[in-house]
Structures are given as C-alpha cells and as structure tokens.
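One structure follows; several queries about it will come next.
Every protein chain of the complex appears in place save one, which is left out.
Labels run A, B, C, D and E following the written order; every chain starts at residue 1.
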Amino acid sequence: MSEKNRLELFREKRSKMNDKVMDLDHLGIKRFFNMDTNTYREGALPTQTKELLGLVASAVLRCNDCIDYHLEQCAKTGSTKAEIVDALNVALIVGGSIVIPHLRHAAETLELLESEGILNPG
Amino acid sequence: MSEKNRLELFREKRSKMNDKVMDLDHLGIKRFFNMDTNTYREGALPTQTKELLGLVASAVLRCNDCIDYHLEQCAKTGSTKAEIVDALNVALIVGGSIVIPHLRHAAETLELLESEGILNPG
Amino acid sequence: MSEKNRLELFREKRSKMNDKVMDLDHLGIKRFFNMDTNTYREGALPTQTKELLGLVASAVLRCNDCIDYHLEQCAKTGSTKAEIVDALNVALIVGGSIVIPHLRHAAETLELLESEGILNPG
Amino acid sequence: MSEKNRLELFREKRSKMNDKVMDLDHLGIKRFFNMDTNTYREGALPTQTKELLGLVASAVLRCNDCIDYHLEQCAKTGSTKAEIVDALNVALIVGGSIVIPHLRHAAETLELLESEGILNPG
Amino acid sequence: MSEKNRLELFREKRSKMNDKVMDLDHLGIKRFFNMDTNTYREGALPTQTKELLGLVASAVLRCNDCIDYHLEQCAKTGSTKAEIVDALNVALIVGGSIVIPHLRHAAETLELLESEGILNPG
Partner (left out) sequence: MSEKNRLELFREKRSKMNDKVMDLDHLGIKRFFNMDTNTYREGALPTQTKELLGLVASAVLRCNDCIDYHLEQCAKTGSTKAEIVDALNVALIVGGSIVIPHLRHAAETLELLESEGILNPG
C-alpha cells in the first residue's frame, strides 16, 4: 500500500483537529464555524467565485492550510487550473514576494489535486 | 458649485500622487506599476472576477485606498452592488472584526458610487 | 457651544456608518455583527477581561477605530487607567515599535475619556 | 520509554534555540528578551490576565510557537480551560477564519496540557 | 506667515503625543522607547544603514507615521534620494501593491524634505 501524500494527510489531520475544536464546546466558536461554512454558499455570487475569493484572501494572509483547503474547493466547484493560477497571480501582485513561498506550496498542491483527477487542467 | 465628495477628492489625490511616484524615476517601481495594471487584464479569469479578487485582498489587508479603487473598478466592470457586498462578506469572515472599520468605509463608498450612477444596485 | 472633540466625532461617525453597513442588508454581515457583540458578553471570562483582550488584539493589529472603541468599553466595564496602560504595554512588546503610533493615539483617547469622567485613573 | 509529544519537543527546542539567540551576543536583543520577560510580571494587571492578553495577541498575529508558550503560561497562572477557550474565541472573532488553523493547533495543545495535569478543566 | 506643511504638523503632533505617552508613566513603555532609540545607534551596522532598514520595515508593515519618521532620519544620516527610493523599491517588491498607497505618501514626504533642504537629491 502506497504512503499517503501531503494532501491526504492534511485532510485527515484537518478533520481530526476540527473535531477537537468542536470538543472545546464553546458556543461562540461553534457559531463562527457554522457562519464560515455559510459564507461560501450560493448567494449574490456563485460558490465558485467565492472560493476563488477565499483562496486569494488566504494567499495574501499567507496561510498554507487555508490555501490548500480553498484550492481543493476551487477545483471541486469547477475552476480550472488556469483560472486558479490566474487568481494566485492577483494574490502575488497584491501581497508581494513574501507570498512566493506560499505560491510554491500551492503549485505542489495543484499537482496533487491534478494527480487525483480533481482538478481540470483547463 | 457643490463641494467635491470624498471619492472625487480621492481620485484627484491618487492621480496626482501616482505622478509623484513616477517622478521618482525608478525603473523597478515603474515596472511594478505596469505589471500591477496588467494583472487585472482579461486572462484565464475575466477582469470582473479579478477586480473582486483585488477588492477582497485589499479588504483583508485593510487598505482603504485600495478598497476604494477596487470598488470603483468592480462597479465599472459590471459587478452589481449585491455581488460586491457578497464579496465583502467573504473578506469579513476571513479577516474578522478588525475588517469592520473598512467595511464601514466601503459602505459609504458604495453609496457615493451609486449616487454617481456608476454602481448597478443589482 | 464648544466644538466636538475627536472621540465624540468618532462615536457619531461610527454609529452612522454602522447603519450604512446594516443597510447593505446582507444576512451574513448582520449575523457577524451580532456574533461580534455576543463575543464580549459575560462568559467563562468576565466582560471586563474580554474588553482588555479586544483592546490588545486591536492594538497589535493596529486599528485606531477598534482601539478607541475598546478603550471606551474597557473604561466603562471598570478597568482603571493603570490597568489599561498595562495591557497596552503587552501590545507594545508583542507588536513592536510599529505599534507606537497607535499607542500615541490611545494616550490621547485615554485623556479624552478621563476628561469625560468615564475613566477611573486607578 | 514513550516518545516525547509535540509539546515536550517544543519546550526542548525552544530552550535550545533561545540559547542560540543569546549566543549571538547582541546587547539590544538581550535587553529585549529581558524586557519581554518583565512585561508579564505582576503589575497594574495580574500575571494571569497578562498571559491571556499575550495569548490573544499571539493568536490574532497567528504564531503557533507563541500560542503554545502562552497557553502553558495561562494554565500555570491559574486560568481554567474554559477561560482560555473564551479568550481564544475573542481572538477568532477579531482575527477571523484565518485564525482557525491556529485554533486547531491550540485545541491540541490544550489536550496535551490537560494530559500533563497542568491545565485545570474549569 | 505661511501655513505649516504636512511634515511640520506631523513633527509637532508626534512630539506632543510622545509626551502624552511618557505621561502614562509606565516603566515598561518608557524602557521600550529608550530601547527603540538605542536600536538605531551606531553598532556593527552604521546608523545610516539601520535607518534604511527601519524605513523598509515600516513600509512593508504599512505605517505612514513610521515611514515619515524614518524618511527624515534617512535623509539626515546621509542617504541620498536615489538611495532611499531604491530602498522603497525593495519594500514594494517584498510587500506588493498593497504598499503603493504608502509609496505615494513617501513620494510626497520626500518632496517636502527636499524643499526643506534636508534631502540630498543624489
């Protein structure tokens, strides 16, 4: 059996850790998580666009876990690789060279999503 | 003759100040400005979507001048008020309550853009 | 009649601008504002402590409007001037000299709160 | 002999690395470290409150090492788990969903502190 | 008598507000201010270089007051306008387009310093 890749390990850890956060049993935190989920629901903007917004926000704020999560959501909601990369370019120009290490991380994640057949090369 | 509003004064100052930056006559800075402009050109993503991305990046990084600039570009490239507000909601949830003063600023700017007939209420 | 001071003008503008944000009529934004208010309610920690936490978070994230708001709440919930300044010192050491301009702003706000009789000198 | 957990490894590495920083032998850096320690000493505010302030500052600035350090100090200075989680909720609402990965990290650290008998469940 | 320009007003306000901070009479804050001053003293690096470092740090952290202060110190410690602008270009590329409004501000401040005869055009 082949070893799990970085993205598979991330998904597992993220899910397990979210359970630990829920176990803290704080009403405010639970409501925030609920609201966070609702934010990306279909609204005036389609979910696909909102996931691109979440990705760019995550990239300029430089959070790899958030980037990985939104990259997968972008792919699953129909954004092509070319579209996602074009969004990352906006993050790079707004956020500057300090974003580059996160762009490297994102490039690897995109490769993993592509190998899993989740990402449309566009 | 009526006094200029905040947005009109901002446009004038921004333009005058950009000239001062160009007058610094630094090749690297000039090339950055050129690249910044190119970033929002039609590409894998349409300009309209990229302007929404620029707006959300500006909001989570909390820069009122950048927010005003991208709000106007969003309106001019066809995003409705409802779509822009939905994008700002993503910025609010990602960036937290520290974004609220910038959301207040944005609400006022949207009002000004609407009164100028630039913004489609959607 | 004497002119309004900076803090009085801030309170008026903040209230007027919050109304504009509510008028944007976005359910997610309204729920966020509601949750934000609830966060500082009496819980495992008393409101007084939470307002000090909100103040320090605002100071290290360098938002003058947020600092002014929490300074007033700190004073109203019973923190003395000496306690508030001790909290600001934590923000200064964590956030560094880039926080100093906001410390200057806070010192002036504390002076205004004191002149209004809201702040207990401690 | 059982393997060391993440928190034990962090304490060891932090201590070893602080020694390396001291070995850089820069007077300014040494004085900063000294001042940093003094900041959390009993003052107008008790150490217990200041550690909660340090925790929230660390969370909104999104530094896991700082979060782990202050979580342990909060536990050792008498804050209960419920109080610490209530403080983290303030950080979450001020800092937004970008804080969530650090909240996950904190939830795990709290579990480790609890298993070591350092943390009072409250 | 001609009106004071933005830079003159800034110097006056900064000085008056620093006095207010000292009047808060907190030992930790006073020691931080003292340490801050010492940081830019001649050391392994000359003051001139350290002021350029302080300028770039201020620019990427996006604080206009800090930028104005360090611009003046850079000019006074012998950096030419061309050298200062080259340093600002590093800040622009590291920090991205979100730095641009601060670059505009800096361009105007440089103009004022030049008109006062403090800045060597290089």
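Just so it is clear, a contact is a pair of C-beta atoms (placed from the backbone, for glycine too) under 8 Å apart; a residue touches a chain by one contact, two chains touch by 3 or more.
Keep in mind that this is a model prediction, so the values were computed, not measured.
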Chains still shown that are in contact with the chain withheld from the display: A, B, C, D, E
Sole residue of E:L7, E:V21 or E:V56 that reaches the chain not shown, by the stated touch rule: E:V56
Hidden partner chain, residues of chain C it touches: 60, 92-99
Touching residues on chain E - with respect to the absent chain: 35-36, 39-40, 43-45, 49-50, 52-54, 56-58, 60-61, 66, 80, 82-83, 85-87, 89-91, 93-95, 122
Sites on chain B contacted by the missing partner chain, in the whole complex: 28, 31-32, 35, 38-39, 43
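Everything that follows uses one rule, which is that only the chains that are shown with their structure count from here on.
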Each chain counted as touching chain A and chain E at once: B, C, D
Required steps from chain A to chain C (each step between touching chains, minimum): 1
Most remote chain, CA-based centroid, reference being chain D: B
Chain separated most widely from chain C, comparing mean CA positions: A
Mean-CA-position distance for chain C and chain B (Å): 27
Centre distance in Å when chain B and chain D are each reduced to the mean of their C-alpha atoms: 38
Chain D-chain E separation of Cα centroids, rounded to whole Å: 33
Residues of chain B engaged with two or more neighbouring chains: 36, 57-58, 60-61, 66, 85-86, 89, 92-95, 97-98
Topology of the chain contact graph, where touching chains are joined (line, ring, star, complete, other): complete
